[in-house]
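As you look at this complex, bear in mind that one protein chain is not there, while each of the others sits in place.
Letters are used for the chains, namely A, B and C, taken in the order the chains are written, and counting of residues starts over at 1 for each.
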Amino acid sequence: MKKLINTPATVLSDALRGIAAAHPDVTVDFDNRLIISKASREGQVALVSGGGSGHEPMHGGFVGHGMLAAACAGEIFTSPTPDQMLAAATAVDSGAGVLFIVKNYTGDVLNFEMAAELAGEEGIQVETVLVADDVSVEDSTWTAGRRGVGTTVIVEKVAGAAAAEGRPLADVKAIAAKVSANGRSMGIALTSCTVPANGKPSFDLPEDEMEVGVGIHGEPGRRREKLASAHDIAEEIVGAIAADFDFTGAPVIALLSGLGGTPLIELYGMYGEISQALESRGITVARTLVGDYITSLDMAGCSLTLVSADDEILRLWDAPVETAGLRWGR
Amino acid sequence: MKKLINTPATVLSDALRGIAAAHPDVTVDFDNRLIISKASREGQVALVSGGGSGHEPMHGGFVGHGMLAAACAGEIFTSPTPDQMLAAATAVDSGAGVLFIVKNYTGDVLNFEMAAELAGEEGIQVETVLVADDVSVEDSTWTAGRRGVGTTVIVEKVAGAAAAEGRPLADVKAIAAKVSANGRSMGIALTSCTVPANGKPSFDLPEDEMEVGVGIHGEPGRRREKLASAHDIAEEIVGAIAADFDFTGAPVIALLSGLGGTPLIELYGMYGEISQALESRGITVARTLVGDYITSLDMAGCSLTLVSADDEILRLWDAPVETAGLRWGR
Amino acid sequence: MTDAVTLATVDAWLRRFAAETAEQAAWLTELDSAIGDADHGTNLARGMAAVVEKLDAAPPADIPALLKAVGMTLISKVGGASGSLYGSFFLEAGKAAAGADDLDGRALEAALRAGVGSIVARGKAEPGDKTMLDALLPAVDALQAALTSGSALGDAVSAASDAAAAGRDATEPLVARKGRASYLGERSAGHLDPGAASSAILVKTLADTVTAA
Partner (left out) sequence: MTDAVTLATVDAWLRRFAAETAEQAAWLTELDSAIGDADHGTNLARGMAAVVEKLDAAPPADIPALLKAVGMTLISKVGGASGSLYGSFFLEAGKAAAGADDLDGRALEAALRAGVGSIVARGKAEPGDKTMLDALLPAVDALQAALTSGSALGDAVSAASDAAAAGRDATEPLVARKGRASYLGERSAGHLDPGAASSAILVKTLADTVTAA
């Protein structure tokens, strides 16, 4: 394992020190592993998200004006604990309530559930929105359901803008839920990631193969295939996403994220192919992000997220945001 | 070689298609491999930079309001040609002249030199500023001198802001030259990159070793060392940079860039250590960037750049910029 | 060997479990790496180390307090699915043991069953879903059956441990329907479930502690 770290055990706390040093507009609570926005938010709904670490800039990089009020950082790939979430809710609630944005993983769901109960007991109004957008996981009531991946970023941005407008908790939750319902994602990997504490790749992948339908935790994908061209990968991903949801009805927000080990020149090459694959299916792209937004440590690969966007979503998407990971309008 | 590409020969043209699709506020000239800003620039000095590809977001990602007017994209790690540069200068000159921002590599210098001659013949006023900031290369009049690396990003931002203020060519050049003179960088690599056309890593590095003093072209560094902790690497890099230039006199702009294959969580961990190493040497950080800004394909590693910043540099740094790779204030 | 579980026994059990998770952490993470996210061993070892610290710093006065302390510590230190599930297990077991001093066989079974019940309530998994329940449910059933047939406590917990191990092994061919492994669909078959593996360790350390007491 080759990593720019001190020791596996301190990867998260070291990164938090760096975040604190690099970003004077957030406060880092080292005990509770929280990244908290300093932006004024009086009377506004506060968005709290969080999850295992290793997906940077998500979530800590999305803390700031117009997006998250706080992010809870769990250990690498391990959901944070209810204490952290409760501390976050307590720190950011200004009376208008707190929206938990939760990716659909058993650990995240259970821990946020407990935190919501605890926060409720302390008189904080808490609502939760779940993101479960990964089309490579079969959706079934018999299983844990779909994973939450890239749509989370778009939910956080859009709901954050609604909160910044002063909308009440019920509205912000409804908007977040709409984005979540309108989003679909899929990812592929050329290499595994290496969890620092584990010290070796989570799975082995021969030189000429790729994993199709991977998540963001180094778990293997739905199947292994021969390494394909960017063109064919784009066809496969876009095909699977478009088969799951009709994206021709409204323009989409497209997010092509690297998984941490893929350089931008490859992502742009992929996006060229994706853009064609979308066009050929009659899907219109209104807004685009290409870069590292939701990653999986040092994994090479990418994930595509599409969100079908009505006028309200687009307007909120375009509203000012000022975070380490997404910034425009101020 | 595992890459998200179609074929090695089309990596650049495929990426340009993706850039064109993702960023409606730039025009891509596919024949000349130019990325040209659509931002209005009437009567302003136009900044043109460029270089070999594989360093994304540099330079194409820095095209837009408040930064570059155009970027010329060479083949992977190969400086662009004078034709491209001339076409860029012609496309963006609005009469106030063009500033070429050139990283100090023989190929870049020679090709921009020819382009400047050709542009001069066509009546375009051209000035050139050279960036040569890599302290891991010994500076000597007998050699090609130092490489140009991370300071380039800061030169482009600061000079771009000066141009956007309507300052004349001589001023913009002087400001660019000041930033260039005030900047120092150094990089280390944990892995080599793989040039697509070459198909294999440019150098081999055992599991427990790193290259110290690498550039951004997959060339080996000044020496090979045992893989060290983030703390020790930070001490080494900061020590070398601080030994080369006195950064205690004024606050610095600090840029910690990943080299393409290093995830953000590691970069933040590194930045925590760097921030401490700076503080212990009495160096005050005024502004910070942590992320992928000047990369070397899929290389794992990082480079640190410090620019000693007076009030003018800081003011221009803070001015609005709207590009794919750097954005604030609008 | 005794016929009731004392506070000292429970304390010894959890310290043994902590030592064992530390020792088996790499293996548990390895199992989680095949069908999950490669953190189960690290997480549990971290959590149990915190439990031992807690027990050292403030030794609980009775079994219910100890179980509660363990549950709270796991919930606040582990994270992930198993932190919340094992945490609930101990919290609920502690509640079920409320008021008790030592636990005889029946009381032990009741406490464990209550703990397992809270895992079901939280995680909504069923037997055969390839989770820790596939080790824990058979263990509690075996404990009950042994006690019903008149076995001594030591024999009964040993039977529970054997059942947990068998349940763990039986997860190998299963296709996961809950937890991260469920994302893999058919590809989750052919691997032991890491949570079932750690649960089998939990029951085995109980048996070892009781029979050594």
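Note that contacts are C-beta pairs under 8 Å (C-beta built on N, C-alpha and C of every residue); 3 or more make two chains touch, one makes a residue touch a chain.
All values derive from a computational prediction rather than experimental measurement.
Peer 1: Which visible chains touch the chain that is not shown?
Peer 2: Across all of the complex, the chain we cannot see touches B.
Peer 1: Which candidate, B:Gly18, B:Gly215 or B:Pro251, sits in contact with the chain we can't see?
Peer 2: If we include the chain that is not displayed, B:Gly215 is the one touching it.
Peer 1: Check each of B:Gly52, B:Gly183, B:Pro263 or B:Gly325 against the chain that is not shown and name the one that touches it.
Peer 2: Looking across B:Gly52, B:Gly183, B:Pro263 or B:Gly325, the contact with the absent chain belongs to B:Gly52.
Peer 1: Residues on chain B that touch the omitted chain in the whole complex?
Peer 2: Where chain B meets the chain not shown: residues 52, 74-83, 105-107, 110-111, 113-114, 134, 136-138, 142-144, 147, 195, 197-198, 202-203, 215, 217-220, 222-223.
Assume only the chains that are shown with their structure count from here on.
Peer 1: Please classify the inter-chain touch graph. Allowed labels: line, ring, star, complete, other.
Peer 2: line
Peer 1: Taking each chain's centre as the mean position of its Cα atoms, how many Å separate chain B from chain C?
Peer 2: Centres of chain B and chain C (C-alpha means) sit 54 Å apart.
Peer 1: At what distance in angstrom does the C-alpha mean of chain B lie from that of chain A?
Peer 2: About 29 Å, centre to centre.
Peer 1: Could you pull out the residues of chain A that touch at least 2 other chains?
Peer 2: Residue numbers touching two or more other chains: 76.
Peer 1: Among the residues of chain C, which are close enough to touch at least two other chains?
Peer 2: Touching at least two other chains: none.
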